[in-house]
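Structure first, commentary second.
Only a single protein chain was left out; the remaining protein chains are all shown in position.
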Amino acid sequence: MKIKNKQNLIWHVVFILLVLLFLYPIVFAVSTSFKSLNEAFNSTLNLIPKEFTLEAYTSILKKIPIVRITLNTFAIATIVTTFKLVTGVLAAYSFVFFDFKGKTLMYFILVSTIFIPFTVTMIPNFITVSKIGLRDNIIGVALPQLADATGIFLLRQHMRGIPRSLLEVAKLEKTPHIKILSSIVVPIIKPAILSIGIIFFINSWNEFVWPSLILKSREHYTLSLALQMFVSSEGGTDIPVAMAISVLTMLLPLTIFAFCQKHIINTFVQSGIKG
Amino acid sequence: MKKLKQLMALLLAIMMLAGCGGGKSNDTGDDTSKPVEITFWHVYSENFGAPVIKEMVDAFNASQDEIVVIEVYNPDMYPGLMQNLQAEVVSGNSPSIVMIGYNYLKYFAANFIYVTPDEIIEKYVPEDKDYLSTTFLDNILTLAQVDGEQVGVPFSISTPIIYYNADMFIAAGLDPENPPVTWEEVRAAAKTITEKTGEYGFYMQEYADNWAVQGLLEGNGATILSEDGKQAAFASPEAAEAYQLLADMVLEDKSALHITADEGIQAFINGKVGMLCGTSAKIGTIQSAAQFDLRGAEFPVFAGKERRVPAGGNFLPIMAASEEEQKAAWEFMKFIMQPEWLAKWSENTGYLPPRQDVAEDPDGLKAYIEENQLLGIAFSEMDGIYSWVAFPGDVGTQAEQIFANTRDKILDRSMSVEDALKEAEDALNSLLAE
Amino acid sequence: MNSIRFEEVSKSFGKTKVINQLNMEIKKGERMILLGPSGCGKSTILRMISGLEAITVGNLYLNDQLANDIDSGDRSIAMVFQNYALFPHMTIEENVGYGLRINKMDKGEVKKKVVEVVDILGLNGLEGRYPKELSGGQRQRVALARALVKRADFFLLDEPLSNLDAQLRGQARKELVKIHEMYNQTFIYVTHDQIEAMTIGHRIALMNQGDLQMLDTPHNVYHRPANVFVATFIGSPSMNIISAKSAGRELLVGPHRIELPDMWLAQIHRSDSTNIKLGVRPEDMILSKNKENLSVPVDVKYVEDYGNRVGYYFDLGDEEAISIMSENIFGTGDQVYWNIKPDKLHFFDADTAQSLGYPKEIR
Partner (left out) sequence: MKKKKWSQTGREHFLAWCFVAPATLAFVVFMFWPLVYTLYLSFLKWNMVAINKVMVGLKNYEAVFNDPVTKKLLGNTLLYIVILVLLIFVLPYILAFVNTFVMGKGKGIYKTLLFIPSLISLVVGAIVLQWIFNPLSGPVGAVLGRFGIAMPSWSKTKGLVVLVISLVAVLKSFGYNFLVLLSGMSGVSTELIEAARLEKTPNRKIFGKIVMPLTSSTAIYVLIMSIVQGMQYVFTPIKVLTQGGPDFASSNIIYGVYQEAFGYYNTGKASALSIITMLVFLVLLFLEFKYVEKGVYYEN
């Protein structure tokens, strides 16, 4: 028993250290964002600023339309999330509750898109979006991301957990499929849809490469792009400002997670890759 | 679940706001008299130049109501902007005015569609016939010329200078009144600083280009291109000797830093490096951030040899396609080329203005230069500036990458200076031969 | 009037045939039991009636109308599933009223009908709860209520009691019969439990491996099984099946010669072969110390005391047989006599396993 307790303690220490390592970047960013430039450089190890200053934040407010940029990021993430969920739920429903020729092949094809590296699609998609005239437009950012293979995969896993008999009850009552979907399937897997939606949202919120190709003017920037306006390889990065805008970027994802962490964690623990 | 619902409702509300905001902004400039919209692409971030660029644009937009200029920032300096420009052209668009680094002059001229200032003047504004020749110095105008054709108007000019931390000089027992003049003295001073203070003595900026190194190599009598300008020819003993000096400082003396530009300049500002060899364009940034006695010295020479200072900076070609946009672009160009704006630009960054009268204007920059020792140093170098080597054709983009890789190979000891230079020269020449 | 008719219906899943040329008629208002071991195809029949499974070959008539292509929603079907299939996100009231609401019935009307069945099934007070807050028995009633409220022509039940414990099951059986008598719908009831089959059904369709083995009343299924499968499937413990040979007026069972009772002669000689199977239900196998005129001596091999009854094992020829009696009077090794009651015998053709029929003396 004693050995077991000791072993347990050691592992807890290992995990606590790991958690500290993993959370340190966030703490570092928050702490640095409230420091003065000088302090950021000279007392980098201090986690609590000696002189607490909002300078970095006020300078961001002054220099860029941060509200506008936040709203842009929000709008893109919302559009992307909505579409990915709608297309994903429909496709997953079809794969789980319909029987049709080529179903397995179709599923294979859709899910295989996870394996297409984005550099393969980047150039043609860039040309497509430009030709439609959606450069420098948040719709252009959202457009190539209206469906998501991982989402279909996860939603399918969750739908498979619904007993088929529930649908059969509905069928006997002549319930149309779209109604079965909306009034039975969706409510039952709502927690999963919500969690997957949140992950979609956060991923879109955090996106960088694609928006950086599409968006040009400051009014249309997203938070990630705004960040790069303050950090550039040409030197002279104002680190508190860079950290402040990093903090602003993290704020919403962290808040959402704080509210829904149980759901999110449960969804992924349940789905894993099993049915 | 309840919390979730509330949260979703909140998110939805924010989204609606975003949607409304979007709607409004798209409606700007109703149907009545639509002003011409032109875009101006530049490379300046919030910490470096962007505030002045915005001020210029705002002032121009406020000064009249026919033209609206939209400024667009492109990260990662000239290579970053070239990437974006390429992508933009692929998509069938182009900015109206674009900022091109001198090193991409030939590549730009060979691959992009633009309209020369002379064409615009001839077609629409014959009254500006003498504008270029009377406004700009001849040797400055040539910076933006390919085979005698004026591709764009020179906007910013920078020279490499030495910034030094006088406090660290004193701490190391060096005389801050007599900064090193030759490269050999730079090496000795750096060594002393490292020995005495434990901090690094020297850092030469490491952007993804060859600009500062070109100054170093040419100062020792090397050339980058062959005499006919068609071949790379920098694998010479002179070049190797000069490069070796930098390598020795990094590898042997361990007195010089080998790090990315962002980190290196930051380290200097932070008092971790005694001397910085970098572009004068950073004067504004460094001055506003440094908390020590910051001073400047001219770009070093090799004992007994002539100082060679490559001109950094950028010019502004016009890519607008329609007549009204071209006219608008020209208007805007002339607006920002006014002495007071150029002076402001110089004061804030450290770039040198392309027109002489700016520096001589007693109400403008002249007084400022007298006060600002660093800018004065940059000005004093301006007479003898040479072109920053631009490689022709498609090689233009790869050349800078090859130079940057060569520097990495030399400074992390994975290749000898001679071999690295030879390899780079061969690589460039084979690209040129294609 | 027939309410359901199968005409040469076959069903295959890919290459596996699960129903083989089924012909069956179910009368209106009848309680039909589909009985058989798991995998025999009984649920498939139910699902074909409901339309949830398509018919591969053959025709299905519902109310004398060809129904192969009628949508399940248009067949007037109510169904109770084995797992009850209650919507976890709806309250009991919502679950019960689901079908009515989805078909746009007036809200007040829905309420009225729901209240009615909720009353009948004694679910009062649970209307606002969610399925996960109910016990197994309550859930089963909710499933029943949801099916009842619809007043469908056909009431399909797929092993509705299999998830209940034994006590509840007995009670539920009686309730089901009562409910059927109230509404008089056509009941099709799938089960693998013969007690349910015997007690609930008007008629039983016994299935095995996709083939209909027998379709008759519970009484006949028990007393006049059509073949060896039916004989052994119904009744517990199973009917003893003993290989025998007929030789003129005698029957050879292992070393024993038994004189054939007169009443059976005609049936036995109907078979071309002399190889037959003799069937005796354990409870009809009377052992005694006293020899009667038609008897076979046997040695008690093993005794099992069940409390209320006792089972005696012995060998008859190469086969083992069991007798169930009410008293524990013999011990292992005892020599006793099996006194044969001629009217309690069953004879089957050894090759076809079909019953050789019953003499008219047996009802």
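A, B and C label the chains in the order they appear, each numbered from 1.
Just so it is clear, contacts are C-beta pairs under 8 Å (C-beta built on N, C-alpha and C of every residue); 3 or more make two chains touch, one makes a residue touch a chain.
Because the structure is predicted, anything quoted here is derived from the model rather than measured.
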Write down which of A:L18, A:L54 or A:V67 is the residue touching the left-out chain. A:L18
Contacting the left-out chain in the complete assembly, out of B:I67, B:A87, B:A289 or B:L352: B:A87
Out of A:S36, A:T53, A:T82 or A:T128, point to the residue that touches the absent chain in the complete complex. A:T128
Considering the complete complex, of B:T260, B:Q338 or B:S387, the missing chain is touched by B:T260
Missing-partner contacts on chain B, residue numbers: 76, 79, 83, 86-87, 89-90, 111-112, 208, 257-260, 263, 266-267, 270, 272-273, 394, 397-398, 401, 404-405, 408-409, 411-412, 414
Hey, which chain A residues sit against the chain that's not shown? 4, 7-8, 11-12, 14-15, 18-19, 22-26, 28-29, 32, 40-42, 44-45, 83, 86-88, 90-91, 93-95, 98-101, 103, 106, 108-110, 112-125, 128, 143-147, 149, 152, 157, 160, 177, 202, 205-209, 224, 227-228, 231, 233, 239, 242-243, 246, 249-250, 253-254, 257, 261, 264-265, 268-275
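Please note the rule applied: only the chains that are shown with their structure count from here on.
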Distance-wise, how many Å sit between the C-alpha centres of chain A and chain B, to the nearest whole number? 36
Where the centres are mean C-alpha positions, what is the separation of chain A from chain C, in Å? 56
Chain centre separation (chain B, chain C; CA means) in Å: 91
Would you mind listing the residues of chain A that make contact with two or more other chains? none
Which of the residues in chain A end up touching chain B in this complex? 37-38, 41-42, 63-64, 68, 71-72, 74-75, 78, 126-127, 129-131, 135, 138, 194, 212-213, 216-219, 228-239, 241, 256, 259-260, 263
What part of chain C is in contact with chain A in the complex they form? 50-52, 71-75, 77-79, 81-83, 85, 87-89, 98-99, 102-103, 146, 150
Chain A contacts chain C in the complex at 163, 165-166, 168-175, 179, 184, 187-188, 190
